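Every protein chain except one is present and positioned as in the full complex.
Order of writing sets the chain letters: A, B and C. Residues in each chain are counted from 1.
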C-alpha cells in the first residue's frame, strides 16, 4: 500500500485529465441527454478512449491489455468522474472483463479480452433484481442446456445493459434467494431470449432492465460457486466506482469553493461568512479522507490483498456519503442558480445519488464491514 | 392537548422557579457532592418541597395529595431541572407513588399515599438488571410466601434506592427474561433480605445497586400482569424525567447564549461569529421542539390518552438527544473554562448523560416508537 | 347546542351538497387550481367546486366578507377545515393571492386597493405572482435594482426580476422596486402592483434541475404602473415586503397545514413507503439503520407539527410570531429535504428514474419532488438567512 502514485500512474492521470477536460466536458453529457441519444454515450469518444488503451488497462498484456493494474484504472475513472464522462468503462472494462478474467477459461479469455481491449466488445453485469443492491439475491435461474446454460428471469438496473453485446448474468442453479451458494455466472449474447428496456435515470447515464427467457450462454467459473468470482468482480466495481465518485466529489467541491470566492452578497464574497467557511472546511476533511481510502482500496486490489472486501466497503460507504454531502452543499451554496438546469452543479447531485445506489448504498456497506469485522 | 399552561399551572411554575432559584441552586448539588452526603440530597430542602405540596401533586386529593395532575408535576420538574435539584421527587412521587396508584389496593393506597404526600415515606422502583433499560428483562424472581411474595435477585441503577423505605421490585413469576407476561410487581420494605449499595454517579445524583435475598413484600397489581402497571409507571417516569431534562436544556442553552454575548475574543463578542450563531440558532429550534413534545406528553398523561406510550418515547428520545447536544455545545462554546469544575456548565453535561441512560436511551425509544407505529 | 356546533352542522350539510364527489380525493399535482385568466380546468367539477366555495367566500374563509371573504372567526375556520378534512375535500384553489398579497393588502392596502383586488382573488378571477428577487441579489434582497420612475400620471418600471414563481400563469405581479436610487439600501424601495397584461412585461420560464419550470424571469421594459397601485408609502416598501416574506416563509415551511400533516406526506407516509420497497423482518423495517433514520425523521416531523400547533395556541390572533416563521421555514424545509433523501434511500434505484415505463408515476414524481425540495432551503430566504434572523432577533446575538 504505497498511498502515493508512481510516475507511470501520474502520467496516465495527466493524460486522462487532458482528455476529459477537452473531449468529454459536462456539456457532452448534456448534449447526449437533450439529444435523447440511444446509446447514452458518444461512440467516437469511446473509440478514442479505446485508442488511449483505457479499455484494457486492467487486462493482462498477454490478452491484449496494458496490464497497468487498478491504480491505473482508478486515476482514469477519477478524471472521468470530474467531467461526468459517459462511457462503458465500468460496465465493460471493469465488471464484464473482470468476470471473464476471474471466471473464464483460457480459451474464452484469449477470444474475448482482446476484443474488450480493442473496443469491439461491450459487456454488462446483470446482478440486481430489486431496487437495492443484493449480490446473492438472484432468483433468475440457469439450467444446463447442451454445452452451456439457459437463463430465465428478470434483472434490473443493469449498467450499460442496453448496449452490451454480451451480458454476464448472475443466476441460480440451486438454493434460495439470499444464499451465497448456488449462484452461477453465465455469459449470454444479447440476442435471442434477451429483452432489453433502457431505463432513463436522473443522471442521464445508462442502465437497463432485462428479461431473460431461456437465453443461451456459457459458464464463467464453477457452477454453484459463482459468488467466488462475483465477489471479486463486485469489489473491483465498487472500488473503481468509488474512484469515479472521488473525481466528482473533488470537482464539485472545487467549483463550490470557487463560487464562494466570487459570488457577492451584502457587498462581500459569501465565502467570507464563517457559517459557510466552517462547512467548507469540514467538507475538505471528508474529501481528503476520501482520497486516502480510494487510494488504499485500489492498492489492495492490485495486491490482491485479503482486505479488498473491507476496503471496498470502506471506500464505497465513504464515497457515497461524501458525494451526497458535497453535491447537496454544492447546490445549497450556489443558491438559486444551483437549482437551474443551465448551471452544471446540479448534474453532480444527480450523479451522486445514482452512484450511491449502484453496487451498494452505505447501509449495505457498513453492515458488510461490520460482518467482516465479526460484529 | 391544550399545548398551553392554564393559570394554576403557571402559578405553580412561578413558585417552583422561585424556590429552586433561591433554595436549590447548583451550588447545593456541589455541596452535597463535596461533602460526600450519604443521602445525596438535602433533607431539609426535601421537607420544604413536601410542605409546598410537591410530593403529592399527582396523588388524588382523596389520598392526601393535591390532585394537580402531571402537567403540574411537569412544571415543577422542569424548574428542578434548571437548577439540577437533587430530590426524591421522581423516584418517590412519580415512580413509586405511580406503582401504588395503579397497582395498589384501596387499603394500601389509603395507607401509603398520604405518607408519600406527607414526605414520611420514600419509595424507589427497581427495574434494571443490566446497564441498559430493559423493562421486561427481569430475571429476579418472586415466589408466593404467606400473604405476599419473597423476592430474590439483583437490581442495578435503582434511583434513590439507597434512601427508599420501600421498594417496588419488578420480579418474574413465570416466563423468561424479555417476556412481557409473567412479570409481577412486589412492594418490599428496605430491610431484611435487602442489601443496598449506593452507586456514586458522574452527575452526583443518587442510585443504588440492590441485592434481594428472599425479601418479603406485598403484591401490586396482578401476579404475572405486572407489565400493565409497569408500563404506565415507566411512561409517566419517562415523561416527567423529560420535563426535568427540558429544564436543564433551557438553563444550559440560556447560559451558553449569555456567554456568547459577553465573552470576547479577537476584540469582539464570540456570539458575533456566524459559525457559532448558526449552531446556536439550530439549537434554539431543537429546544423549541422539545418544549412542545414535553407539553403534549404531559397533557396525554393527564388525559390518560392511548397515545401516552408513543408520546413518552417521542419526548424521551428527543430530550435525550437535545440535552446531549445542548450540554456538549455548552461546554465547547464556553471553551477552556467550560472544562473546569469551578464553572457550572459541566454539571449539565454530566446530568444529561445520566438522564439519557435512565428509563431508556434514544435507540430504545426510537425502536419502541417504530414498533408502536407498526414498522 | 352552541353556536359553533350549529355552524358545524350547517357547514357539514352545505359541503355534502356542494362538494362534487370527484373533489373528495386528493388532487394530482397537475390539477391544482391556481385561478386566473389562463386557468384550464381538466375536470369541470373543479370549476363548480371553486365557484361554490367562492360564493360563500370560503376560498378565503377568514377574510372580511365585505371583500368577498368568508368572514369566519378562527374557531369557525377550524370547524370548516375539520369538516372539509372529514370528507377529504380538496382545497378549491390556492396560490400567492391567498397566502401572500391578500394578507398583505389586508394589513397595508388602502380601502380602494382592497375593494379592487381581494374579491377577484376570492373568486379565482385573478392570479398573482411575486417579483422580489433579482439576478445577482439572491439572499441580499434589498440590493435590488429594478427602477421605478414617476412619470407624472403613472410610474414606469424598468428592470428584471427572477424566481417569479408561476409568472407564466399570473395576471398581476406584486413587486419591490427602487424609487429612490440615492437612498440607503433599505430605504428608497417601494411596493407596487403591476398588471401583467401589457407589452412592457415579458415572462421567460427557467428550466430547473427537476425538469420543471415553476419559476420565471420577468422583464419590465417601460412597464406602466397606476399611481394608486403603490402599497404603503413611497420609499417605505421594505416594511411591506418584509411582512409579506413572513407569509411566504410560513407557506414554504408547510406551516399552513398547522402541523397536522407532515410535508410531502401527500406521497404517502415515509415509513409506509419504506416498508413497501424494503419489506419487514420480524415485524420491523428490514434495513435497521434506515429504520432508525426514518423513525427519527417521523419523530422530528411530529415534534415540528406539535410546535406549530403550540405557537398557534399561544397566539390569540391565530398568527405566528415573526421569529417563529424563521424557525418554521428553516426546520420545515430541512426536515422536508431529509425526508425525501430518506425516501430515496428507501426506494433505491426506483427513486432515481427520470422517464419511461420502468418507473411508475409515484416514482417519477418522487425524483422530481426530491430535486425541487432543494429549493426549500434557498427560496424565500435561505436556511442561512433564517438562522441569521433567529440568532439576531430571537437570541439577541451581536452583529
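Criterion: a contact is a pair of C-beta atoms (placed from the backbone, for glycine too) under 8 Å apart; a residue touches a chain by one contact, two chains touch by 3 or more.
Every value quoted in this text rests on a predicted model; they were computed, and no experiment measured them.
The missing chain, though absent from the display, is touched by one residue of A:11, A:192 or A:289; that residue is A:289.
Contact with the chain that does not appear here is found for just one residue of B:42, B:160 or B:203, B:203.
Residues 2-4, 257, 260-261, 268-269, 271-272, 274, 276-278, 280-282, 284-285, 288-293, 295-296, 314, 317-318, 363, 366-367, 369-371, 373-375 are the ones on chain A that touch the missing chain.
What chain B contributes to its contact with the hidden chain is residues 128, 130-133, 156-157, 197-204, 207, 209, 263, 265-267, 273, 275-276, 324, 328, 331-332, 335-336, 338-342, 346, 349-350, 353-354, 357-358, 361, 363, 366-367. Mapped onto chain C, the interface with the missing chain covers residues 288-289, 291-292.
Note that in this section only the chains that are shown with their structure count from here on.
With respect to chain A, maximal separation of chain centres occurs for B (centres as means of Cα atoms). Centre to centre, using the average C-alpha position, chain A and chain C are separated by 41 Å.
Between the Cα centres of chain B and chain C there is a gap of 42 Å. Chain A and chain B, compared by their mean Cα positions, are separated by 52 Å. Shown for chain B are the residues that touch two or more other chains, namely 274, 277-278.
Each of residues 384, 387 in chain C touches at least two other chains.
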